[in-house]
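With one protein chain removed, the remaining protein chains of the complex are shown where they sit.
Note that the chains are named A, B and C in the order they appear, and that numbering of residues resets to 1 at the start of each chain.
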Amino acid sequence: MDYVNGPGRNHLFVPGPVNIPDQIIRAMNRNNEDYRSPAIPAMTKILLEDVKKIFKTESGTPFLIPTTGTGAWESALTNTLSPGDRIVSFLIGQFSLLWIDQQQRLNFNVDVIESEWGQGANLDILASKLAEDTAHTIKAICIVHNETATGVTNNLATVRKILDHYNHPALFVVDGVSSICALDFRMDEWGVDVALTGSQKALSLPTGIGIVCASPKALEASKTAKSVRVFFDWKDYLKVYKLGTYWPYTPSIHLLYGLRAALDLIFEEGLENVFARHARLAKATRLAMEAWGLKNCTQKEEWYSDTVTAVLVPPNIDSSEIVRRAWKRYNLSLGLGLNKVAGKVFRIGHLGNLNELQLLGCLAGVEMVLKDVGYPVKLGSGVGAACAYLQNTTPLIPSRI
Amino acid sequence: MDYVNGPGRNHLFVPGPVNIPDQIIRAMNRNNEDYRSPAIPAMTKILLEDVKKIFKTESGTPFLIPTTGTGAWESALTNTLSPGDRIVSFLIGQFSLLWIDQQQRLNFNVDVIESEWGQGANLDILASKLAEDTAHTIKAICIVHNETATGVTNNLATVRKILDHYNHPALFVVDGVSSICALDFRMDEWGVDVALTGSQKALSLPTGIGIVCASPKALEASKTAKSVRVFFDWKDYLKVYKLGTYWPYTPSIHLLYGLRAALDLIFEEGLENVFARHARLAKATRLAMEAWGLKNCTQKEEWYSDTVTAVLVPPNIDSSEIVRRAWKRYNLSLGLGLNKVAGKVFRIGHLGNLNELQLLGCLAGVEMVLKDVGYPVKLGSGVGAACAYLQNTTPLIPSRI
Amino acid sequence: MDYVNGPGRNHLFVPGPVNIPDQIIRAMNRNNEDYRSPAIPAMTKILLEDVKKIFKTESGTPFLIPTTGTGAWESALTNTLSPGDRIVSFLIGQFSLLWIDQQQRLNFNVDVIESEWGQGANLDILASKLAEDTAHTIKAICIVHNETATGVTNNLATVRKILDHYNHPALFVVDGVSSICALDFRMDEWGVDVALTGSQKALSLPTGIGIVCASPKALEASKTAKSVRVFFDWKDYLKVYKLGTYWPYTPSIHLLYGLRAALDLIFEEGLENVFARHARLAKATRLAMEAWGLKNCTQKEEWYSDTVTAVLVPPNIDSSEIVRRAWKRYNLSLGLGLNKVAGKVFRIGHLGNLNELQLLGCLAGVEMVLKDVGYPVKLGSGVGAACAYLQNTTPLIPSRI
Partner (left out) sequence: MDYVNGPGRNHLFVPGPVNIPDQIIRAMNRNNEDYRSPAIPAMTKILLEDVKKIFKTESGTPFLIPTTGTGAWESALTNTLSPGDRIVSFLIGQFSLLWIDQQQRLNFNVDVIESEWGQGANLDILASKLAEDTAHTIKAICIVHNETATGVTNNLATVRKILDHYNHPALFVVDGVSSICALDFRMDEWGVDVALTGSQKALSLPTGIGIVCASPKALEASKTAKSVRVFFDWKDYLKVYKLGTYWPYTPSIHLLYGLRAALDLIFEEGLENVFARHARLAKATRLAMEAWGLKNCTQKEEWYSDTVTAVLVPPNIDSSEIVRRAWKRYNLSLGLGLNKVAGKVFRIGHLGNLNELQLLGCLAGVEMVLKDVGYPVKLGSGVGAACAYLQNTTPLIPSRI
């Protein structure tokens, strides 16, 4: 049974789930094991230490929760906040919208700062809200580091500066689902209180681990937070961490071995080199887009995302048709435009364990699909522009020099 | 990196996670895919239909939630009940205890019926409670089909009879984590309202899918249940079922392909044959235990579990030492005694995709470990007793006749 | 341990071994099995029937020999010829040269017809030799269908016509290593007596099966051929075929399951569609080459190969440096120029289970490497030319329409 047949490889360029490197596929190719044996706790202990490195935190406490990004969101919120708590949240695209929906359903008092889709979080409004909030009624600032729907990266360092400027004690809660391990993320330096990501994004694993990392301040908040929670409760994790058994319920042995392999790959390449590679591939993608005469959904360069590019199509073209044809004709998986930008953008995910020629194959496919749907693209133009940049910037593979 | 080295295969006889058959390991040996392409929804639609067969339901609605058994519990409860609701729950071992802990933390009013560990649920007390409850204050009966900690199987048909006898409308909520796909489970016939299991048990998959199945009555209850929930909310699933996109958030592609392979294996063997095989291997295990002169933690035959046998050891022996030595010397993973029976029982899991010779290897290992720890076992006695039964009852492999 | 690390996938474009599709990797992901059980002979029987289809033969007898192409050559020759036998053999590139070397070391009297590398077999000389050979001293004509070193495809139908014209009984022995399953091959129609291929070429398997197919006339010849042989002796195979045990010695269980998966993929796509896809990708490659201003090593269109293109570089460039840099910088594996064309050509293999975007990624990589080594290529030109052709000719994926 194979639902994606067709000769050759699938070209997976949605912004998650992303391609899993062979080393990880191999690491997960195994039988179950008893998670109560001494082996799995020993492995988990090291994993937890290593996971902190991808958050750039020393003081944080990570949790490897058997869930998705949505569950990681819920874990971040319910462990730190109580029903009725006022939180400031930025609506800038489909994923921040879904998170806000969750925040509201969890009975928080959500103070939404909305931007046009394609713009970043409006930090001026945040500043004015904090300025006004001398009573510290705002308990948390919730922000996506990278909005996957529009390819917008928010400036977290500035958020911290604003909080510090007003000396505001609100928790700083960050969705790093489509950023962590791909974009530079500095939990300790930026004073992030809760950060989270999902295994199927830049870590290049299957879906199934929601990684949540809590600052000491967030852990402290969790002691009094009144939101009802059991499955997502950090308390149960903290208890077994102390006991050295490490798991309050059955983890996926496969994802633990996969995570081990994923971290090994990232550390071997070097975290900063991983970021540089993402920046390089993203820049090449944008150069191709410009060569095609198309616009970035992201309105200003300061917000350009190095993990996903949302490409605006002309009004006479339905971007969904681009995604459909790419899949049906070229075995190329692109991201749909979602909600407000449905039909208006298609998205190229360029995150995870990926290299130049994979991306260039994708860009060539996009060119052909653009032609397929009647857009007057000059074939080779985008790839040529991307090549011109990559040929100047791609380093030799260190192990092969 | 391999934490479980040692020559040969690990002999995994904990009652979950269980051995994954090669066919499933192969099916999951793959790259990620875009879950928004037409392929994954098409696959999911069929999976949902097929999953109903393992619950023996036609009217039920299944949910494949990216979580563990603990999360499946939470999904079952929060979607059907409101804080303060009175529920009757049976405490008969560690897993029912953990579930009750969850029920209490979710703010239900839990009416606990406790039995000695090793006994089944006290249904007489249930009957008297229902008899008294003419006002129908009891909103749900929560019961584990099979208590994994003590190897006790409860009689669900009797629960239904009692409910019907008193014409009581309480929801009938069943944890089938260590039973479904191994023990006969009849959701429709027994009028179960919510049933649930986990992928790493008799389905023989990795951990990661909590399968919850809701009756029409449970779905109806979910419309008014006031427990706060987002990640576990059935509503979001029902919405995407209607849309035909099938996923409210990113599923594990790997577990979907694995589940497909697992169901194919089960249907190919035949669900009733799967049950018969579990009964046969369980009976062989109990015969070995008797030959060793050891007692079943389960106090009466009517409660004997066909998925796990908890073996009582003499007072002068620490059962944890048996588990430790089995792992350290014979690469054999047995289940620890938990909580009240810690040190007093060790557990042999005999569920999932397993055959006679695998079990006999385990039983031989147990004999040697018993001798290791000073118990005067006659080597070969248990295996001989098991063989005597299996040699008379094991059918030919159908495909090889 | 991983000798090919570097982010992302390796881009494998040597003309063998080629990319293995995931379906085949999965099929081979397994334990050993007893090849003397009833299962493996049953499987082999069907495989042998199915393998005949890729040779387009009904009367041929295939042998799945645990060896490489070199061993398949030896099997073809030693089973049909005796030391001292006169054979006509064409030297047109490195692989025909190696085969001739083998023929000479096996003590045949080899009558070599040499062409300039880049040209096809000189069939005029064959014709004159056959015309003269009224005594039928020529026992076999040995020819490569596709010379992998130069990307030259010989016209086998014409060879048969010439043989028929002179009514010459010489055996027609064909190396189809880099053609069968990629180029149309018609064993019965062309009266080929022995044809052979290797698993790691268009079948897209690992190395390890030399597939040799013998016509009834070749089988007859094997009864009297005096070349010494044991491991490669067809007689031992024919004996176990009759017995129904099918293997004279231990086969690779993995490659049998892999071959099953490979044939399933090919039959599912349709053999003629596989040929058309190879023709399409080859044409796109040649168009890119022309756009770069480079020449085909193959001198005339009638010989253009649809499985490998050998690209001539200008005299001031060392083609080996192109191959080296492609691997070191872009994780792209290209074929070296061999022997007479070392340093003068690099080769792009475009055979096996491959699709458009994979090839375009490769072509983009080649463009960048050309620039790297100082060749004044216009970036995007080759990819653009290839896209222009592919965008017009690529069919929709049938299962996705």
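Simple rule for what comes next: contacts are C-beta pairs under 8 Å (C-beta built on N, C-alpha and C of every residue); 3 or more make two chains touch, one makes a residue touch a chain.
Small disclaimer: the values here were computed from a predicted structure and weren't measured.
Although one chain is not drawn, the whole complex shows that of C:L255, C:V341, C:L360 or C:V377 it is C:L255 that touches it. Note that of A:V14, A:A27 or A:V274, the residue touching the chain absent from this view is A:A27. Although one chain is hidden here, its contacts on subunit C can still be listed: residues 1, 3-4, 10, 12, 14, 16-20, 25, 28-40, 42-43, 66-71, 73-74, 83, 101-102, 105-107, 198, 200, 206-208, 227-233, 248-255, 260, 327, 333, 335-336. By the touch definition given at the top, subunit A reaches the unshown chain through residues 22, 25-27, 29-31, 38, 400.
Of the residues in subunit B, those that touch the hidden partner chain are 2, 5-9, 11, 19, 21-23, 29, 265, 268-269, 274, 277, 327-332, 353-362, 364-365, 367-368, 371-372, 378-388, 390-391, 394-397, 399-401.
Basically, only the chains that are shown with their structure count from here on.
The chain with its CA mean position farthest from that of subunit A is C.
Subunit A and subunit C have centres, each the mean of its CA atoms, that are 45 Å apart. Inter-chain centre distance (subunit B to subunit C, centres taken as mean C-alpha positions): 53 Å. Per-chain CA centroids place subunit A at a distance of 34 Å from subunit B. In subunit B, 25, 29-31, 38 are the positions where the chain touches two or more neighbouring chains simultaneously.
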